[in-house]
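The other protein chains are all here in position, but one chain of the complex has been omitted.
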Amino acid sequence: MGNYSLFSIVREGLRGNTGWTPAWRDPDPKPSYDAVIIGGGGHGLATAYYLAKIHGMKNIAVVEKGWIGGGNSGRNTTIIRSNYLYDASAAIYEHALKLWEGLSQELNYNIMMSHRGVLNLAHDDNEARQLKRRVEANRLNGVDAEYLGPKEIKEFCPILNTSPDIRYPVIGATLQRRGGTNRHDAVCWGYARAADALGVDIIQNCEVTEILTERGQVTGLRTSRGDIRTEKVASVTAGHTSVIAGMVGVRLPIESHPLQALVSEPLKPVNPCVVMSNAVHVYCSQSDKGELVIGAGIDGHTSYTQRGSLDIIEHQMAAIVELFPIFSRLRMMRQWGGIVDVCPDASPIISKTEIGGFYVNGGWGTGGWKATPGSGHAFADLVANDAPNAIAAPFTLERFVTGDLVAEHGAAAVAH
Amino acid sequence: MFVITCPYCGERDQSEFAHAGEAHISRPRESETMTDAEWAEFLFMRDNTKGIHAERWIHAAGCRRFFNALRNTATDRFLAFYRIGEKPPEIDDVVPATPCGEAVGSGNDAVKVERPPEAGR
Amino acid sequence: MADDRRRSPLAHRRPLEADGGAFGLAERPLLAKLILRADAETGGAAVEKALGVSLPGASKIAASGDVSLLWLGPDEWMVVGAPEAEGDLAGRLEEALSGMPHQVVRVSDYYTTIAISGTGARAALAKLTTLDLDPVAFKAGEVRGSNFAKAVAVLALPESDEEVFDLHIRATMADYLWCLLTRSGREFGIAQDVPRSGERLVV
């Protein structure tokens, strides 16, 4: 893998860009691996990278049924923040945010990590109370967070409608300045390239159709590209988590719903930050290329079709225009859907299962992008050591039995 | 937005309905004797089937009745609607799989085009 | 006769009529309304005895004189009668149904009724609901519950010479829908200074 730098760009530019080599190899699956990660999304690729880098597991593979980064990782609104309410969540998201901060350099791939600040709006007293509670909890957890009043909000994001007369007046907001966005595709490609350089096989167009077990222990995989022997299988398949777990008879507290997003046409910079409102389901930022990237609410029904309904988008637009009245004449250029794996407590699962050697990372629902490096890091630890580390421990499947949930939905209905 | 056939009112737009989760999960009668793990099965664990899936809907803006439906969650095609208490009808159709005939379990993106046989399906 | 201590949800709105009659809106205030719950089979005869109207089947209205029965669900009807009649109607129903599972609930003040008339009525309503309002699909003598914009309401088309829809809507949503309906009617000639919903909300 050649190093990426301004120097290499100039060198290659001068010789017609002929010297660039593939960012990752395109290997055929080997007959056996020490561990196989199912799912080439951000989390799966990060898991592989940290397994190889930190735990020295190099004879491993990521198998992806389509193209890497084509699942939710390739279709999310890339909102990144760590200002979660509960200690367990704050710990993992803050761990992720710290990793994000140095990731471009570590991967030698610019993931365009933009710390432009995330506003979470409150529209009534009850919301304001909850946001203040969260800001306080964040502060004590060492997570940067501020509570802003309408005037300060207006200064931070002048295009927001902060008039008190609207249906959902903006009465306050939290601001996490270190929060922001990044370039989702680059993250997947960057992890893939770095993992590949450490010897990880990234195998695309390879769908897992069966997980082979003997006496409650994983022995291998059946894939569309043949059988693979391995004693460790780590599923990081987001919307398809239940399907994969179902292959070994493990039932999960997950439902897969469509979640949609859309982009406007490219515009000159107009929205300086990320704005989120749970009450009206608005999540809006502007990409470096210029489109407004807008997340919608979840569709009520379950589905694996990667598409949702128009009425969700209609409501979305009404809400956007309510908060940003100057957006009304702008145009939606493209809408799309993903399949999100929603857990009852809106927190993820990073867990061993009753099947030996079968590990699950999923249930990130509408908000797992921001966790990508932290999730991969913690999951790699679990897969390598067969035991969760302190960050992963609160997120095991056990919590659904004991009742010790990490009930983030109380704090944020949708947790982009 | 789907067209949903309420067993009482007939065909209506999905916006009149609310999805009410997986069907045929009945509340255990003898919960005291259940272990925490067994209880968690009822409370939280779901099949979340990709394929033919029995689910509940409520006709929220219409007759306010709950009812069940069979839907292929890989294609979003409804296969049957039936009342609460009724058994799901036998669907002896071949499961129509996904729109383009792919097997249940694979993604949809690989099948936007009909591929020549040599491309391997 | 009218009790001027009472105020209907749309008392502050005047009826609207577009020139040429393409579209009209008026509140039919304070009609007597009851929700009747009963088993259609076992309770049918009793209801018929009490009201002189038999229980209508799915999506149908049955009417006689001042009283009509609107099907809302398999065991649920709305009884609509002349203002002030709810006590009498409820009494008759309670008596007839006593001993059988049933519920009779007074909702005269819960719902108000907006009468929507004119050749543009169907088109104007279609701006707010996904119901098929084509004359072949929604006929006189039929009723359907649905969403009208973000409000749930019941739309009925009683049998009469002229097509006038009755929209039975919760009191607190009535003004919101009234304003949206006037807006829907603009293209049929409703004056431009349409009322704005929420205008009364905050000073």
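Per-chain residue numbering starts at 1, and chain names A, B and C are given in the order in which the chains are listed.
Note that contacts are C-beta pairs under 8 Å (C-beta built on N, C-alpha and C of every residue); 3 or more make two chains touch, one makes a residue touch a chain.
What we mean here is this: contacts and distances are computed from a predicted model.
> For the chain not present in this complex, what protein name does its UniProt entry give, out of "Dak phosphatase", "Sarcosine oxidase subunit alpha", "ABC transporter ATP-binding protein" or "Molybdopterin synthase sulfur carrier subunit"?
UniProt protein name of the non-displayed chain: "Sarcosine oxidase subunit alpha".
> From the touch rule at the top of the page, work out which displayed chains the omitted chain touches.
A, B, C
> One chain is left out of this view; which of A:31, A:216 or A:266 touches it in the full complex?
A:266
> Considering the complete complex, identify which of A:76, A:89, A:114 or A:162 is in touch with the unshown chain.
A:114
> Just name the one of C:47, C:116, C:154 or C:173 that touches the chain not displayed here.
C:173
> For the chain that's not shown, point to the residue among A:104, A:353 or A:396 touching it.
If we include the chain that is not displayed, A:104 is the one touching it.
> Out of A:26, A:210, A:354 or A:386, point to the residue that touches the absent chain in the complete complex.
Answering carefully, the residue with contact to the hidden chain is A:26.
> Please identify, in ascending order, the residues of subunit C that touch the omitted chain?
5-9, 30, 35, 37, 75, 101-103, 105-110, 123, 126-127, 129-132, 134, 136-137, 149-151, 170-173, 176-177, 179-180, 183-184, 186-187, 189, 192, 196-203
> Which subunit A residues touch the hidden chain?
4-6, 8-10, 13-14, 16-17, 20-26, 66-70, 74, 87, 90-91, 101-102, 104-105, 108-116, 123-126, 129-137, 139-142, 159, 166-169, 183, 185-186, 189-190, 204, 264-270, 286, 288-290, 307, 309-310, 313-314, 317-322, 325-336, 344, 399, 401-405, 407, 409-411
> Just checking the interface: what residues of subunit B touch the absent partner chain?
1-3, 13, 18, 20, 26-29, 31-32, 34, 36, 39, 42-43, 56, 58, 60, 64-66, 75-76, 84-85, 99-101, 109-116, 119
By definition in this document, only the chains that are shown with their structure count from here on.
> Any idea how many Å lie between the Cα centroids of subunit A and subunit B?
27
> From the mean C-alpha coordinate of subunit B to that of subunit C, what's the distance rounded to whole Å?
35
> Quick one: report the Å distance separating subunit A from subunit C, using the average Cα coordinate of each chain.
Between these chains, centre-to-centre, one finds 48 Å.
> Can you list the residues of subunit B that touch 2 or more other chains?
Each of 1, 15 in subunit B touches at least two other chains.
> What part of subunit A is in contact with subunit B in the complex they form?
Its residues touching subunit B are 65-66, 70, 205, 207, 209, 224, 240, 242-243, 246, 251-256, 300-306, 309-311, 344, 400-403.
> Once bound in the complex, which stretches of subunit B touch subunit A?
Subunit B reaches subunit A through residues 1-2, 14-15, 18-19, 21-22, 36-37, 40-41, 43-50, 53, 55, 73-76, 105-110.
> With touch defined as at the start, can you tell me which subunit B residues reach subunit C in the complex?
1, 8-10, 12-13, 15-16, 60-65
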